[in-house]
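Only one protein chain is missing; all other protein chains are in place.
Naming follows writing order (A and B), and every chain is counted from residue 1.
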Amino acid sequence: MEIPYTVHPHPVTGIPNGKLGIWLFLASEVMLFGALFSSYILLRVGAPSWPHGYEELSVPLATFNTLVLIASSVTMVMSWASLKLNQFGKFKLYLGLTVLLAFVFLVVKAFEYGHHFSAQEFPRTSTFLSIYFTITGLHGLHVIGGIVVNSYLLLPGSKMWKKDPDRFANRIEYAGLYWHFVDLVWIFLFPTLYLL
Amino acid sequence: MSDAVANHSVHAPAHHEELGFWRKYVFSTDHKVIGIWYGITALLFLFFGFSLMMLLRWQLAYPGQPLQLGWFTKLLGETRMPQGIMLPEFYNQLGAMHGTIMVFLGIVPLAVGAFGNYVMPLQIGAPDMAFPKINLASYWVYFIGGCVMLYSFFVPGGAPQSGWTSYAPLADIASTSQTYWLVGMIFLITSSLLGSINFIVTIVQLRAKGLSFFRLPFFVWAQFITSFLLLLAFPPLEAAGVLQLMDRVAGTSFFLPSGLVVSGQVLQNSGGGNPLLWQHLFWFLAHPEVYVLILPAMGIVSEIIANNTRKPLWGYRTLVYSIIFLGFMSFCVWAHHMFMTGMGTTMSNFFQTTTMIISIPSVVILTSLLLSLWKSSIRFNTPMLFALAFLPMFAIGGLTGLPLGLIAADIHLHDTWYVISHFHYVVAPGTIFALFAGIYYWYPKATGRQMNSFLGKLHFWPSLIFMNGVFFPMLLQGMAGLSRRLYDQTIYEHGKAVQPLSVYISISAWLLAIAQIPFIINFFWSMKKGKKVDSDNPWHSTTLEWATPTPPPHGNFIEPPEVFRGPYEYSVPGEDKDYTPQNERDTKNKKEDA
Partner (left out) sequence: MNQVSYKDWLPYPPNLSVHGPQIDQLITVVHYVMFVLFVVWGVYFVYCLVRFRQREGHKAEYHPAKGKIAKTGEVAVIVAEALLLVGLSIPVWASWRNDFPPRDTALTVRVVAEQFAWNFHYAGKDGVFGRTDVGLINNTGNSLGLDMKDPHAKDDIVTLNDLHIPVHQPVILELSSKDVIHSFTVNVLRVKQDATPGMMVPIHFEATQTGLFDVGCAQLCGLGHYRMKGQITIETPDQYSKWLTENTPQGGN
């Protein structure tokens, strides 16, 4: 017996296995970042003083990064849509752009971090900086994870398009869901850390 | 599909190339092989964790007395037991690692990783898990996490010693091994997350035709809810682990308030942290975690009771709704572990109320299982002995939770041996008995042979007696006010008063260890010499796992099974046999349930 519904949807749930799997994974990620946001709230409320985000961090850089991530979500959707329209070349282009934009995000973040480090501002310097570095660091690790997955799907993984196009399109969809989540976390992080 | 005869060789349908040794036995993606790997590894960790406790109990029974065991004492050496006398730091290490290993490396991998993996796909009529490769990955990540935990024993400063609860600031400033504990936990949590995703998708998507949710064996429901608990409760602990790692490695102060003075030195850190934050994040996981420890056990016990009472489980729907409610409520009670932190009345009223509420579904489940005995026909085989014993033992465990859940009573009982007795009653003669029951029950399906019944009884009766010998006196010690985690209890007057009980408990623990020998012998001996089963369904059970060849081949079912009725159609009136398998098509009665 082969495992059913790996590609085609289950008659009752209407989705294939992988789609349910990725949604469950994202639920656990919500709990992970939720715990960190809750910690942020508890630490901030209990602190005698807390700087405004814009006093410590660069809002222009982060705004730019926000736009970069949003754009990368758009290109991610475009790459999936291209596959559905059977346009493999466009798929590669858009997925490549997604990976590139993700790199841009990381470069800007590296620049931000470097700026802090050279000003002797480390995680241990203050509670604000500890939570800032930790939560953006964990988010950054998730960005790296997305880059790894997307690069795999762009290069060696894309061979599956020839053998099993539906399954490959599903994989791109799931990677896209993950990527949108990573973007969404940043949408919450940006105002919380930088603007409040 | 009627009972096929055992040992008939099945050719895996249209299977690919014959796999080599490594792909077939070590890196197999077959859920049954992975389940067995989980089982063996978990049993070894359980044995190791149990041994840690046996050593710890020497110090509790005979504080400060040397334990001379020749090469073993030499092996432990000067940093742990110089001249055979245990050091306080080693005592704390034994305590912390006993808890950590039993919970995270022993019980959960056995109850979920082994039993869940092996039995659940069979019971739902699936060929394997939804994601076989992720299944394999989850085992190896668990294995690595286990190795990291074991390695921590050999790090300078000794094994982690801040309790399995790793409270900050103690754990923040503890020796190097605490960092290993945190890293190990991250691996173990990752393994659980991968596993839980797999279980949920498998149960939702891969059920056989006709197997609606309310026809699922209760064992599958239990695994289903457990997986949600793991999926949603573990990430906050992972976050907490990251924060504690940052405190230890990057000098942050998430859990360290300002102005800490350790050994006379003011800590040079930014401060502003909150030790209670660790407790909230930890217990947010750790409370659902204890339901992870018990739910699979309830599932196993339910299967065995239904099978050996020869009648349907009482109140199947009630059981299902109760276990769903129990899972949900388990997220709402965590701060009852924090009653003595300085909690105000609003918070304590909320958590006491939710704690009282959560006792209800447990009472309902226990009562339903007890009602399942009414007007039944009870077969007292070895699995049933353990499953039956589970009921009163779990009752004691659950009942002793009541005084702890009432904050005014908790003033006296918090952090005493009463707590230790409470949770051990649930996990030890509770869950572990259920796991033994499961091993005796499903052993014939996995091996084609029965475990020896005499050795089974020789395992059961002393285990039941000594479990109570160990854990009941602890209730008395707790009521006397004796705190837990004390290297030398006789320093306190009330400790001296109940010291004879400590001796009695330790001796029971060592005898309990000896009582496991018949099991170990039985387990291995029966593989080669056990009585061969005469059919694929030797217990005359109704659920789908018994409809496969024995042992089930890769792909499990010769053809995809179809289900026509609920999971416990035993003694159906008018039928010629006292069990009607779920997948049996034609029955005299033509009765198909809802």
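The rule is short, and it goes like this: contacts are C-beta pairs under 8 Å (C-beta built on N, C-alpha and C of every residue); 3 or more make two chains touch, one makes a residue touch a chain.
Keep in mind that this is a model prediction, so the values were computed, not measured.
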Neighbouring shown chains of the undisplayed chain, as defined at the top: B
Residue in contact with the excluded chain [from B:Ser359, B:Asn468, B:Gln516 or B:Ser535]: B:Ser359
Candidate in contact with the missing chain, chosen from B:Arg485, B:Lys531 or B:Lys577: B:Arg485
Hidden partner chain, touching residue among B:Thr41, B:Ser196, B:Thr382 or B:Thr400: B:Thr400
Residues in chain B touching the chain absent from view: 87-89, 92, 161-163, 167-170, 173, 256-264, 266, 273-276, 309-312, 314-315, 340-342, 344-345, 348-349, 352-353, 356, 359-360, 363-364, 366-367, 370-371, 373-380, 388, 391-392, 395-396, 399-400, 402-403, 406-409, 411-416, 476, 479-481, 483, 485-489, 491-494, 496-498, 570-573, 578
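Note that only the chains that are shown with their structure count from here on.
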Inter-centroid spacing, chain B versus chain A (mean Cα positions, whole Å): 34
Touch list for chain B against partner chain A, complex: 13, 126-128, 130-132, 193, 196-198, 200-201, 204-206, 231-236, 238-240, 242-243, 246, 250-254, 269-274, 277, 280-281, 284, 555-557, 559-560
In the complex with chain B, residue positions of chain A that touch it: 1-6, 10, 13, 16-18, 20-21, 24-25, 27-29, 31-36, 39, 42-43, 46-48, 122-127, 130-131, 133-134, 138
